[in-house]
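So that we are looking at the same thing, I have put the structure below in structure tokens.
A single protein chain has been removed from this complex, and every other one stays in its place.
Letters A, B and C mark the chains as written, and numbering starts fresh at 1 in each.
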Amino acid sequence: MAEFTTASLRAAAARIADHAEGVAAKLNEADGRLGDGDLGITVSKGWREIADNAEGLPDDLGKAFMECAKCFQRASSSSYGTLVATGFMSAAKACKGREAVPFSEVSGLLAGACEAMMARGKGNLGDKCVLDSMDAMARATAGLDEPAALQAAAEAAAAETVEAFKPQQNKLGRARMFGEKSAGIADPGQIAALEMVHALA
Amino acid sequence: MAEFTTASLRAAAARIADHAEGVAAKLNEADGRLGDGDLGITVSKGWREIADNAEGLPDDLGKAFMECAKCFQRASSSSYGTLVATGFMSAAKACKGREAVPFSEVSGLLAGACEAMMARGKGNLGDKCVLDSMDAMARATAGLDEPAALQAAAEAAAAETVEAFKPQQNKLGRARMFGEKSAGIADPGQIAALEMVHALA
Amino acid sequence: MKKILNSPDSYVDEMLDGLCAAHPEFYAQPEPRVIVRAGGKTPGKVGIVTGGGSGHLPVFTGYVGKGLLDGCAIGNVFASPSAEQMAATMRHADAGAGVLRLYGNYGGDVMNFDMAGEMVEMEDDIASTTVLLADDVASAGPEEAAKRRGVAGMVYAFKIAGAKAEHMASLDEVTAVAQKAADACRSIGMALSPCTVPQAGKPTFEIGETEMEMGMGIHGEPGIWRDELKPADEIVDEMMERLLADMPLGQGDRCSILVNSLGATPPEELYIIYRHAKAVLDGKGVEIVMPLVGRYATSMEMAGATITLCKLDDELEALLKAPCDCAFWRV
Partner (left out) sequence: MKKILNSPDSYVDEMLDGLCAAHPEFYAQPEPRVIVRAGGKTPGKVGIVTGGGSGHLPVFTGYVGKGLLDGCAIGNVFASPSAEQMAATMRHADAGAGVLRLYGNYGGDVMNFDMAGEMVEMEDDIASTTVLLADDVASAGPEEAAKRRGVAGMVYAFKIAGAKAEHMASLDEVTAVAQKAADACRSIGMALSPCTVPQAGKPTFEIGETEMEMGMGIHGEPGIWRDELKPADEIVDEMMERLLADMPLGQGDRCSILVNSLGATPPEELYIIYRHAKAVLDGKGVEIVMPLVGRYATSMEMAGATITLCKLDDELEALLKAPCDCAFWRV
């Protein structure tokens, strides 16, 4: 049974940070269409801060996730930054005191993070936001316990979410203000989620 | 010996008011090059106010000139308006109590007005302004006592003044701020003086 | 970018340095991006904190002062401060009687302030409450009123809650009156031209040379309609109509009114607006109490104006008229 450790977290952070920098301009642009155009900065700065502090991450996965939360929140306090930090905090609680966690728990961690993010942002599934991506990934990865399969399932789910919600109107955050104009434009937060899992392919 | 009366004043005001309206845009433009571009409005509004009140001008030329001063000042309080009003006031003092004044006194009235305007605006001859026109007209009309000859001499002097001062720098009013840039541009106040006598041709 | 600054990255910190240097009698910065009252705290007084993006002076930071706020967490221009900065502000503002978080309803700010509240509750045992300003009637219909943005109405809430706290009321009492003030406010804005966020370096939106946008938000959020600029009285008629549709006022009612410039619009034009807004209220028999005309909640150099109505009862009126003092407002 494969497990992940703080070392896995370090490796993942480095890959996502690098990829995020490459797609930052694209994410800014996507956010510019429905918001204030800062999402690329938020995501790339947040992951870079984690990657820069990766060496010092403790072996206790609970503490390591908590440290990730603080890094992300410190680097960016735009909505997405706070939501990602909230997701990390939920993982921190779930992994507290453990130095290795079976990959089979990833689906549950995603679901837990989604729930915490719903509580934090007062959003609902179907609002056309990152929550829909989290939920889809949690469901798609249920029962899987092998990293490559998990990644493939999550990426497919994230990609489907972007397409499925694109025609709908945004009901949350800055994008809500665009009302009907938001229909037909992909949600930037969902695109960012896809890019993050894609970085782990 | 020809004399002028309030009737002469009424006729002159009507002619200048009509002409001033025709050249207002041109004077605004000239003032725009060295100032705030309102001189055409000032001159046309001021004379229109006199012309509109011409019927009521008293026969006492002193009082009539004083009324002209008030009209001009009321219609426009930009520099030129106040200076013209000051000139009228000086004429009012000189003509006090008389219903007819010999044309031979026109030169002296112009010189008196020029002096009053120098006192009011703290300007000097040679500053490139309306004072130079007044002084030139006063000198050119000295010894003349026939309306047509007076007008011709005054107009020629006013025209020469514009040309003579054009290459120089303005030393007074808003135009002073333009410094060297004012050399080569005709002084709007001198152009306005020329237009006013020209209207009486 | 037509702004007077040294570098976009130092804009906020240099601004705060200058603010504290110019008004040391009012403001202190105990740690970066946290402004508190210079005089220190009053033991036993409820602390009132706010926070939000920079670029709205006097909102938010400027209203730290006697009879107003105790602390403010400051983000980058138009960006939320971090939860950590908000938590730090709450720690500085707590004088043993708990802390009210009083700020505008923007997603990022709300999430961060909620997180900050959980942090100080867990780590410092500080009791705290939240009141959100959601006064912009253009940002959502009455059925979704809780989703509305907070704009200039927060000036009334700061003033009224601040006065209540100064009277040594309890956290529950201060929270209740802040909520009452927030509920009594309705605002609407119109914009003529954008502003430039230093770190973005370009205008927040584009608008034609002769266009205006009705209902636009203070960060350039889309409004209700965009059209040719209308005469002032027509603009005011429409703004007042939308405000009064949401909160009817009539004979015997009392309100304060805030005619606020978004920045570039000069006081001359605010008085032209006030003149007609007053005529509208006079026409309905509404009594105007302590009208405010000026720059109270801005978007740097944006041109445009907002109108806020704050319906008053005896309690709110007395608190509105109570003394207050900061570098931007003295009553």
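In this section, a contact is a pair of C-beta atoms (placed from the backbone, for glycine too) under 8 Å apart; a residue touches a chain by one contact, two chains touch by 3 or more.
Note that the structure is predicted; figures quoted are calculated from it, not measured.
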Displayed chains in contact with the omitted chain are B, C
Which of these, C:V49, C:A83, C:M216 or C:A305, touches the one chain of the complex that we don't see? C:A305
For the full complex, which residue in C:D125, C:E143 or C:E209 touches the chain that was left out? C:E209
If the missing chain were put back, which residues of chain C would it touch? 1-7, 11, 14-19, 21-23, 54-55, 57-58, 62, 192-193, 209-210, 229, 231-233, 235, 259, 263-275, 278, 291, 293, 295, 298, 300-301, 303, 305, 327, 330
Contacts of chain B with the missing chain: which residues? 36-38, 70, 73-74, 77-79, 82-83, 85-86, 120-122, 172-174, 176-178, 181
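The working rule: only the chains that are shown with their structure count from here on.
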Rounded Å distance, chain B centre to chain C centre (Cα mean): 57
Distance between the centres, which are taken as Cα means, of chain C and chain A, whole angstrom: 33
Contacts with two or more other chains occur in chain C at residues none
Chain A, residues touching no fewer than two other chains: none
